Every structure is written in C-alpha cells, then in structure tokens.
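Note that one protein chain of the assembly has been removed; the remaining protein chains are unaltered in position.
Chain lettering (A and B) follows the sequence in which the chains are written, and residue indices restart at 1 in each chain.
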Amino acid sequence: MAMLHIVNKSPFEKVAFESCLGHASAGDSIIMIEDAAVGAIDGSAFSETLKAAMADKSVYVLAGDLAARGISQDRMIDGITAVDYAGFVDLTADNDTTQSWL
Amino acid sequence: MKFTVMVNEGPYQHQSSDSAIQFIRAALEKGHEIFRVFFYHDGVNNGTRLSLPPGDDRLLQKEWSELAKEHDLDMVICIAAAQRRGLMDAKEAERQGLDANNIIDGFHISGLGQLIEGGIQSDRTIVFGD
Partner (left out) sequence: MSTKKFMFVNRKAPYGTVYALESLEVVLIAAAFDQDISLAFIDDGVYQITKGQDTTGIGQKNFSNAYKALGDYDISKLYVEKESLAERGLTQDDLMDLVWEDEDDDWAEKPSIIMVDRAEMTAVMAEQEVTLSF
C-alpha cells in the first residue's frame, strides 16, 4: 500500500520531517506543505537527507507555500514537483492512505 | 472519493485551518465528497461566532461557516475539546447553566465517535495539525 506522507514543519525547526523520512517506505510519496516547504531548497543542511529519500520516494511541495516564503521554484532540489491544492488532492487519492507528521 | 478531514488547530495560530479549508475547496471542485470535517484540540476554535480580525484579512471562522452552508458539509466540533476551551452551542450552554453560547452557524457539537466513524466510512482520512 502506498502512503502519502504530509509534512508541515520546517526540517530546521522540528524533527518531524526527519522522522517522516525515517519511516517512509519505498514507493511512498511525501508532500511538503506550510513551513515544511522550506525543505525543498537545494544547498541547505537538509538537502542531502532529502535527496537520499528521493532515491525511492516521490517528493512534492505545495507551490503556494514555497512562494509564500519567498523561495522560487528554480531553487528547488532537482526532481521535486511543485503542485497546487488540486494536485495535493490528487496525491491523496492516488495513494492508498495518508499520514501527517505534525 | 469520500474524505474525512481532521482539523487539530485553531484559526490564525497555525496554518492548519487555512490548509484544511483550501484542501477541502479543491477536493469539492474536483467532485469529491467531504464526508465529515472533524475539529479537535484547538481546532474547535474555528467554530467561534465572535471573532473580528482586521478588515483586510481573511475571516476564517466565517469562511468555514459559509463553506458548510454552501456545500451542506457535516462539520463536527468535538464536545470534550469544546468544553475544555469554552465553545458552547445554545443547547449545551443551557444544559450547563451558562449565560452565553458562541458557536457559529454551520458547526455542530458531537462526540469523538464521529471522527472514528468518519475514518471507517471514508476512502481517505487526512489530518491537518501541528
């Protein structure tokens, strides 16, 4: 069963994002919303951790949350897909279950 | 698909309430069904009638209320969490001998069983919180 992991805390503020990556299975998807969107930027202290997860998981970011925090999409780690709320809804439908890391 | 959405945080303090309402609007637009929205922890504060944020900002409680009316949504405020935080509907206030009620139209107070039932009956359950 594929799971959509929803992370909403910045990886620099809380351990929730890291804990999520430690508990996601191959084939799962991860979407960064709210403050977690800052995790999408390349060249941060968190980038290598996220890139390692991307080897077997799909990673998304809510476009609106990225833009709200002043980060343009061209600064994202290669391979992360920006989606809108409609795309977020699609991800919840396409995966069998969701888990929110709060 | 049928969705149950859980909202664990109050308006403004956390982005959860905004994220949840945007998600729900998008889901409805795509033709999905929102089986239930369940408000827990400080999420019950999304149901207050007496808020007055600055004029140029969104009024979340009212947005939830209008969304509920427009789409006939089942928006449940957990009674235990509501009692802790002072959210009262008219019936509950009278029952408790309190002099006021403060819940906005579109929300109703019920038990935690509604959350579990939502999880059982829905295809997807999503939690917005902190």
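We take it that a contact is a pair of C-beta atoms (placed from the backbone, for glycine too) under 8 Å apart; a residue touches a chain by one contact, two chains touch by 3 or more.
These figures come from a predicted structure and were not determined experimentally.
In the entire assembly, the chain absent from the figure touches the shown chains A, B. Although one chain is not drawn, its touching partners on chain B can still be listed: residues 6, 8, 40-41, 80-81, 84, 111-113, 115-117, 119-120, 125, 127, 129. On the side of chain A, touch with the chain left out of the figure occurs at residues 1, 3, 15-16, 19, 22-25, 28, 96-102.
Heads up, the rule we're going with is that only the chains that are shown with their structure count from here on.
Residues of chain A touching chain B in their complex: 6, 8-9, 33-35, 64, 84-86, 88-90, 92-93, 97-98, 100, 102.
On the chain B side of its complex with chain A, the touching residues are 1, 3, 8, 15-16, 19, 22-23, 25-27, 29-30, 32, 123-130.
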